[in-house]
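I have placed the structure first, in the form of structure tokens, so that the comments after it can refer back to it.
What you see is the complex with one protein chain gone and the rest in place.
Think of it as A, B and C in the order they're written, each chain with its own count starting at 1.
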Amino acid sequence: MSAAARTLAPPERRRLAVLERQEYGAYVVLSCADLDGPRPQPGQFAMLMAAERWGGGDGERPFLPRAFSVMRVDSAPPTQVLQFLLEDVGPGTHRLCELREDDELWLLGPLGIGFAPPDPGPPARRPLLVGGGVGIAPLAILQDELDADAPALLGFRDAAHAEGAALLRATRVATDDGSVGHHGLVTDLLVDELDRDPAAEVYACGPPAMLEAVRALCAERGVPAQLALESGMACGFGACFGCVVPTRSGYVRLCLDGPVLDAAELESCLVPGAGH
Amino acid sequence: MSAAARTLAPPERRRLAVLERQEYGAYVVLSCADLDGPRPQPGQFAMLMAAERWGGGDGERPFLPRAFSVMRVDSAPPTQVLQFLLEDVGPGTHRLCELREDDELWLLGPLGIGFAPPDPGPPARRPLLVGGGVGIAPLAILQDELDADAPALLGFRDAAHAEGAALLRATRVATDDGSVGHHGLVTDLLVDELDRDPAAEVYACGPPAMLEAVRALCAERGVPAQLALESGMACGFGACFGCVVPTRSGYVRLCLDGPVLDAAELESCLVPGAGH
Amino acid sequence: MSTVDFCGLTLAHPIVNGSGTFDAIAARRAFGDALLERFPFAAFVSKTVTLAPREGNPPPRLWELPGGLINSIGLPNKGLGGYLAHDLPQLAELPVPLVVNVMGFTREEVARLVEAFDAREEVAALELNVSCPNVETGLVMGADPAETAGLLEHVRPLTRKPLIVKLTPNASDPPAVAAAAQEAGADAVSLINTLKGMALDPRTREPWLGGRTGGVSGAAVRAIALAQVHAVAERVTIPIVGMGGVQRGRDARDLLDAGATLVAVGTESFREPLAGARIAAELARLRQQPERDRAPATARP
Partner (left out) sequence: MSTVDFCGLTLAHPIVNGSGTFDAIAARRAFGDALLERFPFAAFVSKTVTLAPREGNPPPRLWELPGGLINSIGLPNKGLGGYLAHDLPQLAELPVPLVVNVMGFTREEVARLVEAFDAREEVAALELNVSCPNVETGLVMGADPAETAGLLEHVRPLTRKPLIVKLTPNASDPPAVAAAAQEAGADAVSLINTLKGMALDPRTREPWLGGRTGGVSGAAVRAIALAQVHAVAERVTIPIVGMGGVQRGRDARDLLDAGATLVAVGTESFREPLAGARIAAELARLRQQPERDRAPATARP
């Protein structure tokens, strides 16, 4: 597989203004002005914290910054706008979801290694994007960068979450409760696609259980897959050794050697403590 | 002197909505709807904290509630509105000064013992109100309750702070920088008033140095004085023993046996740690 | 909610107060009898009583921390005589059992306090505050297993009332101290007391607190308290009163799951006088429907 993608981050965190806050059902999209930041690669992430009052929430948290995939980059020089997709699951995401236009946040990034560009082949393989829940975020920027509109198979809990599908193109949706699209798992859609044409390369991000199902399926069918994982992070730049995930070559710091990992490196995606 | 004034507080803190936020130069006045709260006495105080994000400010504070004198009660049944006068001097007051209409705060109160009603005499003594800086707050509600408009002698640092004088009636103002009114200390004005007519009873609140000057002056002239002191408080209802001030009868908890103390009980108003 | 048995006492729920963090007599002055109707604790633990009266440390006595507080109150109290004459009758009016916390600077002092309260049937149990140096040996009683055992052997025979030993966290091995206390006849242990902390005056650069150093409490010590309660629970079989930074039902549940029988609320009462009642209610809810906590679990499909 071709070289993975890392754009270096400036070591200084940047104070960015929120330009826009949009709601997509259960999700919030924050657009931030990052004028002189480097352009992130699909799959890279940033550490974010509100510039004001990062703390004093439930249980006197948050304190540490939080990791978020870059969902989309919108560069109309001189301005570069970074978009993030947020789901309120605790004090950190809650605080960020509260931010309104002109509020500010601290951003460190872009961080980590993103998705590697599709293998030119031969054999030529069509990219398939597979996302679950808020894990669809890095697939949006990836879809933007891929020449053709790669099909995006997206799984959600319910209709409110499925509204997030509007952020991608060429989508097929599955919901746990059947309220939208296929009633079942997104991996059902993946099986379906791979049955139609196995010459595919899978790019996936989502909760551990979903990623594990994707990994097992692709392994079984010999389909290459790049998986964007999650784990609890304190720093995002390799300082704390807190974000390790087990791989065939031992623990790796997900913030440094991931978050995108080649499925072949993983025995399992069920990282203890991740993805809650 | 007649019995000091304490209205009991309900043991449950109340969540109040901010109805209005006004600025008076360097000060902020918050008006809060306290429908079913008891009516506070002049000189009583409340413990306040923002209902959301009380924390995450400078140095990861605030954490504990903060004490504030009730500045004014505006009862047009069924609604009772409590007003507080705030000066931003640190993370707690900063957060409260940030609150806008419809934001909510937690209030516990009314707490402590307020000013005792004027001694009926004989000899009859005219009430004189002496305030410094944000210490003018309890004098406003006191002036409202006193039959006639008792003269209020008010000292401020500069013109921006002196705008607070608009909150009282019958005021004579002194400023440290001479930008408004008398160029000098508020005690100069007090000397002046006492020279004109020594048959007075003084009600004072302000920074320690000012209170101490008032105390010494009144002691020297045999003028009775009630002083509203300050000290660092954690609880406001006698639980922590943290707010003690030294009196002739030993340490007393200012939140329980004050904040208004009879000047005769004090050797000095310079309470260590208080007032900055 | 189901009642809790603690050393033979039957309590309405597992939430009590930490000694010195709630003055029921003062609170009644501030809140009136409404306090008795809504009393937040299942038992009341009174502030440390010493043999002689103490006026406490000079102010300032408080310094706020991130999610916490340093206090250097200095154990002000009326002394044994004053407590018996003035405080005990009023505390006896509370709707819950009374636990009296005592401290002495010699074993003999502790013995006299224990004897005095053993004689009072208003007193349901005794808590020994051993976070102070023994002036005879110079060792902090609660930091040294032998010191603690020696103290217990000395006072255990003097009362049949439950004896709770309150451990200090400023020790290399609190579980060893707890084990020594159990060996020597303690009926229960309580922990944690405050951690030693300090602040400097922003201007003078001298220690801010009149007592120079003080004790750290509040949310900031929560994880330290949980670790110590868990470690002590692995060493002793007697019941544990767990405390340290409890703000919510889930914090109380953590301590109970770590091995505590009761949970004490301290600093949080400063922020909310009825915090104890709220926490007891939250705890009851959590126990009925633990899934509540799982909300985040399903937050992502």
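Criterion: a residue touches a chain if its C-beta (ideal position, glycine included) is under 8 Å from a C-beta of that chain, and two chains touch if they have at least 3 such contacts.
Just so it is clear, the model here is predicted, and its values are computed rather than measured.
Student: List the shown chains that the missing chain touches in the full complex.
Tutor: Looking at the complete complex, the unshown chain comes into contact with A, B, C.
Student: Which of C:V216, C:V241, C:A260 or C:L283 sits in contact with the chain that's absent?
Tutor: Of these options, the touching residue for the absent chain is C:V216.
Student: Which is it among C:A149, C:A184 or C:L226 that touches the chain not included here?
Tutor: From the options C:A149, C:A184 or C:L226, the contact with the absent chain belongs to C:L226.
Student: Which of these, C:D23, C:E127 or C:D254, touches the one chain of the complex that we don't see?
Tutor: The missing chain is touched by C:D254.
Student: Under the stated touch rule, tell me which residues of subunit B contact the chain that is not displayed.
Tutor: These residues of subunit B touch the chain that is not shown: 55, 59-60, 87, 89-90, 132-135, 155-157, 161, 176, 206-207, 210, 275-276.
Student: Mind listing the subunit A residues that contact the chain we can't see here?
Tutor: The list for subunit A reads 8-13, 49, 55, 59-65, 106, 108, 111, 231-235, 237-246, 250-251, 253, 256, 271-274.
Student: Considering the whole complex, not just the chains shown, which residues of subunit C touch the missing one?
Tutor: Residues in contact with the chain left out: 63, 65-68, 70, 140, 143-144, 170-173, 195-200, 202-203, 205, 207, 213, 216, 219-224, 226-228, 230-231, 245, 250, 254, 257-258, 293-294, 296-297.
Here is the rule we go by: only the chains that are shown with their structure count from here on.
Student: So the centre of each chain is just the mean of its C-alpha atoms; given that, what is the distance between subunit B and subunit C in Å?
Tutor: Centre-to-centre distance between subunit B and subunit C: 34 Å.
Student: In whole angstrom, how far does the Cα centroid of subunit A sit from the Cα centroid of subunit B?
Tutor: Going by mean C-alpha positions, subunit A sits 54 Å from subunit B.
Student: So the centre of each chain is just the mean of its C-alpha atoms; given that, what is the distance between subunit A and subunit C in Å?
Tutor: 47
Student: Return the residues of subunit A touching two or more other chains; collapse runs of consecutive numbers into ranges.
Tutor: In subunit A, the residues touching two or more other chains are 55, 60.
Student: Would you mind listing the residues of subunit C that make contact with two or more other chains?
Tutor: 66-67, 219
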